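With one protein chain withheld, the remaining protein chains of the complex are depicted in position.
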Amino acid sequence: MIIAKPKPIEEIIELVKDLKSVLVAGCDGCVTVCEAGGMKEAQVLASALRMYFRQQGKDARVDETSLTRQCDRPYIAQLDDQIEKYDAVVSLACGAGVQFLAERFSKKPIFPGVNTCFIGVTEQKGEWTERCQACGDCILATTGGICPIARCSKRMANGPCGGSSSGKCEISKETACGWHLIYERLKELGQLDRFERPNDPKNWATSRDGGPRKIIKEVSQV
Amino acid sequence: MSTNNSAKTPSKLQKIMDAGHFGVTSECGPPRGADGRIVEEKANLIGDYVDAINVTDNQTAVVRLCSLAACIRIKQMGFEPILQMVSRDRNRIGMQADILGAASFGIHNMLCLTGDHQSFGDHPTAVNVFDLDSTQLIQTVKMMRDEKKLLSGFEMKVAPEMFIGCAANPFADPFEIRVARLAKKIAAGAQFIQTQCIYNMDKFKLWMQQVVDRGLHEKAHIMAGLTPMKSLGMAKYMKNKVPGMDVPDSVIERLAGVPKDKQAEEGIKMCIEQIQELKEVEGVRGFHIMAIEWEEKVPEIVKGGGLYPRPKVD
Amino acid sequence: MRLNYPTNIKIVKLPCSGRVDILHLMKAMEEGADGVFVAGCLEGDCHYQAGNLRAKKRVAYVKEILDKIGVGGERVAMYNLSAGQGPRFAEIAREMTEKIKALGPSPIRIAKRKAAGRPTTEEAA
Partner (left out) sequence: MANTNNDQKKGAVLVVGAGVAGMQASLDLASSGYLVHLLDKSPTIGGIMSQLDKTFPTNDCAMCIISPKLVEVGRHLNIDIHPNTEVASIEGEAGNFAVTVQTQPRYIDLAACTACGQCRQVCPATAVNEFNQALDLREATYMRYPQAIPRGFTIDREVCIGCGLCEKVCLAEAIHYDDQARQKVLEVGSVILAPGNEVFDPSRFDTYNYLNFPNVVTSLEFERILSASGPYRGHLMRPYDREEPHKIAWLQCVGSRNINACDNSYCSAVCCMYAIKEAVIAKEHAHADLDTAIFYMDMRTYGKEFEQYYNRAKEHGVRFIRSRVHSIEPAGECDLRLSYTNEKGEQKEEVFDMVVLSVGFEVGQGTIELAERLGVELNEHHFAVTDGFMPVATSRPGIYVCGTLQAPKDIPQSVMEASGAAAGTSAMLSEMRWTETRTRELPPERDVSEEPPRIGVFVCNCGINIGGIVDVPAVREYARTLPNVVHVEDNLFTCSQDTQVRMAEVIKEKGINRMVVAACTPLTHEALFRETLLEAGINKYLFDMANIRNQDSWVHMNDKQKATDKAKDLVRMSVARAGLLKELHEKKVEIKQSGLVIGGGVAGMNAALNLARQGFQAVLVEKDKELGGLARRVSHTIENLDVQTYLDRLITQVKSDDNVTVLTEAEVVGFKGYKGNFTTTVQHGPDKTEQTVEHGVAIVATGAHEYQPKEFMYGESDRVMTQLELDKLLHERTNGSDPATWSNVVMIQCVGSRNEENPNCSRICCQSAVKHALQLKELNPEMNIYILYRDMRMYGLLEDYYTEARKKGIIFSRFELDNPPVVNRNGEGVEVTFHDHVLQRPVKVPVDAVVLSAATLANETDRLATHLKVPRNAYGFFIEAHAKLRPVDFSSEGIYLCGTAHSPKLISESITQALAAASRAGTFLAGKTLSVGGAVAHVDKTHCAACLVCVMSCPYGVPRINEENVSEINEALCQGCGVCVSECPAKTIQLSHYEDDQVLENVHALLEGVM
């Protein structure tokens, strides 16, 4: 899932402070699951903004809603009727949702209410970690199911580097050394031979480096 | 790619070690400014006592005068430079271009590194590239040299001739994979290895034994890394603060046992004793003396270690 | 144990402080409360295991938001006491009231009254 975290409220206030009406739009997808941008967060933010405006002596309107997904048109179309009531929308969806809203409502400023961070997993309640960088060419089959691109600070294809210490990355004792994990896992799988085989330079063209990406599934199209 | 690591290059360092002599290298860190004379001053201090001079590449992710320009200066002084290259700051296009540029100035040694993470340096908000890692950089240089091809497959008329080196840290965790990783770099094409500075001799010997057991010392020249301790404070800092560094308590105790004004002298003495001890260790083919901001002591260490004068080769 | 405390404390009853929602605290402030405090069981004594610890975190979260929007995080607080500590409740009620009185009426309430054309000078209620 996509993991996001709420933007600092002061940043959002800076974006909307001169407006008279704002819609806070949550998304029921990933950002709900990572507790960053669902209905709850929309209500909390809207309440905070209303209080902000009120004490500024402004009679601004701040409403909240949450859409099933902001990355699909039929769902964002639900705002078609209401959008005119607002000067701007603060979207709590991931960057994709924010942009999709912006495309649809081209005359309205659409502001991001969260920082979209990574593709990751829930470690425990309130803790998420990164697992995937969406490079477009998955190599997990060769690395024991642990991705060195997402989990090595230097995306090394042939790690670990000399900075690995007690299974932790040189950048922080909080971060596991991805290559240490790969090694342990390959050992468990009895595939340590893979570890000594140098991996060739990666083709990054499938990644963001190849420009904005697009996928077409022919069979799904008419 | 070919696994032939014995490719001959015009490198003097290679020739000295191939001839069975201990190789000696030292390093010089370029300044954080445009004053190229500093490089020359440092090179002058050590040039006659070593076979080649490493020039660091934005070491610890701090911006410095570029390694390539500093290498050219050293080359023009008549000394032999080792171009260090980290894959953090340039992609494969930039790095191959720099390798070609270096070769055009007659630079024939390269040390291929991944590089410290930028979060340690003076530009922690910078993007990192890591298009390739050190192993892949080794592969790349080897391909350019042996196959005369760029990574794209483009065939060059004149290829760079590089004696390819890399680093190895016998002390990083997990210890059990350190030799495996060295094997991997050698498999990729590394011809000489400069190790992390050694203080824990027992652990180094254990590592070296594994290297020898696997016959890796016959595929590449292992150069033991040494950094003399300037003071007790430095020893403690290295022990506690520098990742991947293994400083045993005996080193601390020995320095603590002498008066403060004698500690530097003791540090040099310890370094020389290490050289003498390491000469006897099977597989050790040279020494890489990293006297950090203490280049003037390199001659004393080289002499003390019985490594002077340096042999002459064609 | 009939101890005196100021009349401006009014209690909203919930089954557990774990039911106190961030939104409840926000809405109370938004509606113009001068201060809100959560009275939960003693730490380690939650009938529902850890509801009071969750409440504590939520209070801290709301404090941060209120600080950032200029309403003042010190207007919300978490207290822990047991059902047997009547005097402690009275003490907390006085302490909280004094604190809020020193801060004065909530800026939200002042603004709301101003907008409604009502006097804004009375002390915190």
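Observations
As written, the chains take the letters A, B and C, and residue 1 is the first residue of each chain.
In this text, contacts are C-beta pairs under 8 Å (C-beta built on N, C-alpha and C of every residue); 3 or more make two chains touch, one makes a residue touch a chain.
Source: prediction; values computed, not measured.
Interchain touches from the omitted chain, evaluated on the whole complex, reach A, C. Think of the hidden chain as still there; on subunit C it touches residues 1-8, 10-16, 18-24, 27-28, 31-33, 42, 45, 47-51, 54, 58, 82-88, 90, 109, 112-113, 116, 118, 125. Listed for subunit A, the residues touching the missing chain in the whole complex are 28-29, 32-33, 35, 38-41, 43, 66, 122, 124-125.
The definition used in the following text is that only the chains that are shown with their structure count from here on.
Interchain contacts link the chains end to end along an open line, per the touch definition above. Looking at A-B and A-C, the interface holding more C-beta pairs in contact is that of A-B.
Taking the mean of all protein C-alpha atoms as the reference point, the chain centroid lying nearest to it belongs to A. Measuring from the averaged C-alpha position of subunit B to that of subunit C gives a distance of 64 Å.
The geometric centre of subunit A is 35 Å away from that of subunit C, both derived from CA atoms. Touching two or more other chains at once is no residue of subunit A. Not a single residue in subunit C touches at least two other chains.
In the complex of the two chains, the subunit A residues touching subunit B come out as 153-167, 170-171, 180, 183, 192, 195-201, 204.
Those residues of subunit C that touch subunit A in the shared complex are 22-23, 26-27, 29-30, 65-66, 68-71, 107-108, 110-112, 114-115.
Those residues of subunit B whose C-beta lies close enough to touch subunit A in the complex are 88, 92, 114-117, 119-120, 128, 130-136, 139-140, 151, 167-169, 172-174, 177, 180-181, 183-185, 187-188, 196, 243-244.
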